[in-house]
Every structure is written in structure tokens, then in C-alpha cells.
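Here's a structure for you.
What you see is the complex with one protein chain gone and the rest in place.
Take a look at subunit A:
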Amino acid sequence: MRTPRPGRILLVAFLALAAGYFLLPVYWLIIAATKSNEDLYGSFGLWFDNPRLWHNLSQIFTYNGHIYPRWALNSLFYAGAGAVLATLLSAAAGFALAKYRFRGREAVFKCVLAGVLLPSTALALPLYLLFNKIGLTNTYWGVLIPSIVSPFGVYLCRIYAESAISDNLLEAARVDGAGEERIFFTLVLRLMSPALVTVFLFQFVHIWNNYFLPLVMLSDDRKYPITLGLVTWKEAADRAPELTQYTVGGAFVSVIPLAVAMLVLQRYWRTGLTEGSVKE
């Protein structure tokens, strides 16, 4: 662990510099969220000037009939419900692909892999065309249904189930008279939980960060997630200048909880991907 001194200094300097780079926009955001709209332009961006965070926040939350909290709840709903359902579907499918022998198994798996490689935003327009035809655009379903498919989740779950669930255990449960559904819900889900946490987190962030899909699907701003809402505020700032500050403050409110979650949950992001990549 002992490297020569000059090398050590370089190492620390590089890592610190990188940390500065990754934190700069977040640091700016924290400062900017406390400023008035005029100070945003008139004062130095990297230090406080007449901080008034609570005043700003109360304006953001009440603007336009409390639309911002509504967007936040929409985002939570899309990402939360979508990720839970996606995880369950992936777990069941991954388990089936790993632990049962049946005709067409490899074909199904190849199909899933092709889904992993398909660009998700190239899919947004086709989804819009189809959903428009059957009247699902501008509904919560239009965003939720595509969000519960996670081919990558199925892939991870299959690989994890193969190593984490022993055939003997399943056989023992069957001899004890447990049905397949019961085995899955009581035994398999528990054994697969590390992989499921990973799939859930990935899907949650994926849906939370998604922009193209809600953009094409939704026209009623009361159904918007935060991402879409903030961009509309930013674009309307030409006409209503105070919206610049609302965009900044709204971004601040949405980024902070996720940043904290990232730091706390950081260790859970490791497990799943290793299973995927190591066994390549």
C-alpha cells in the first residue's frame, strides 16, 4: 500500500480534482437555490448573497396551484410503482429462465437480451405511435406500462438465480408439498433479495431520470414528472423571469433527496452488476 511520495501526492491531487469536478454543479445548485432571481445574475455564483432559501421554497411549492409538489408525487409514483412491478416481473421471469427446463427457453432468453441492447429512447416514439392509436397517451398508464419492462433486470435475475438457488432446496420444498407459486413467494424472492434490490434501484433511477417517454406521452401538465415540469418552467422563463429561480430551486429540491439516497445506498449498487459481468 506504500507508494513513493511524489506519486502519492499526484494520486491525492487527481482524486481531489475529480471530486471537485463532480461536485461543482451540485455545489452551485445549493448556493443558487438560496438566491433571489436578481442575485442569480448579479452576484458571484460560488458564494452566498442574501440567502433566503425558505422564502424561495415556499414560492416554488405554492406557484401555479401547488403544481410542483404534484410533479414530485407523480415522479415518486411513476418511479416507485414502476420499479416495484418491474422487479417482481423480472424476478419471476429470471427465476423461470434459470430453474426450469422447457422448450423455447433459450429463444426467450435471446429475445430478452436483444431487448437489453435496444435503445430505450428509440422506443419512445414507436410507443407513442402505438399508444396514441389505442388511446393510452396522456394517461398515467402511458408512462407506467413501458416502465415495468426491464430486460436487463430479467438478465440479472436469471444469472443471480442460477447461482443463489440450489435445485436441492427447490426439490426439498416440493417434496414437502409446497406449490410452485408458494415456493417462489416465500423462498425464492428471499434468496434473490440482493439482486432484487439492485434491479429495483436501477429501474427506479431509470424511470426517475426518463424524459423522452413522458415528453411524448403526456400533454396535461398535472400528470408531468419533475423532469418534464422543470424544463417547461425553464422554457417559460423568457416570459416570466421569476421562473428561472423556480427552476433552480425546483432542481435543488429534487436533487437533494436523490443525492442523499445515492450516498447511503451506494454499496447496494455493487452486487448485481458483478454477477452480470464476471460470468461473461
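Definition applied: a residue touches a chain if its C-beta (ideal position, glycine included) is under 8 Å from a C-beta of that chain, and two chains touch if they have at least 3 such contacts; residues count from 1.
Keep this in mind: contacts and distances are computed from a predicted model.
Entry comment: the absent subunit's protein name, as recorded by UniProt, is "Sugar ABC transporter permease", drawn from "Lipoprotein", "Sugar ABC transporter permease", "RNA polymerase sigma-28 (SigD/FliA/WhiG) subunit" or "Electron transfer flavoprotein subunit alpha".
Shown as candidates are A:Trp71, A:Phe184 or A:Phe200; the residue that touches the absent chain is A:Phe184. Residue-level contact of subunit A with the missing chain is found at 1, 3, 11, 14-15, 18-19, 21-26, 28-29, 32, 40-41, 44-46, 89-90, 92-93, 95-97, 100-102, 105, 108, 111-112, 114-115, 117-123, 125-130, 133, 145-146, 148-149, 151, 154, 170, 174, 177, 179-181, 184, 205, 208-212, 216, 226-227, 230-231, 234-235, 247-248, 251, 254-255, 258-259, 261-263, 266, 269-271, 273-274, 276-278, 280.
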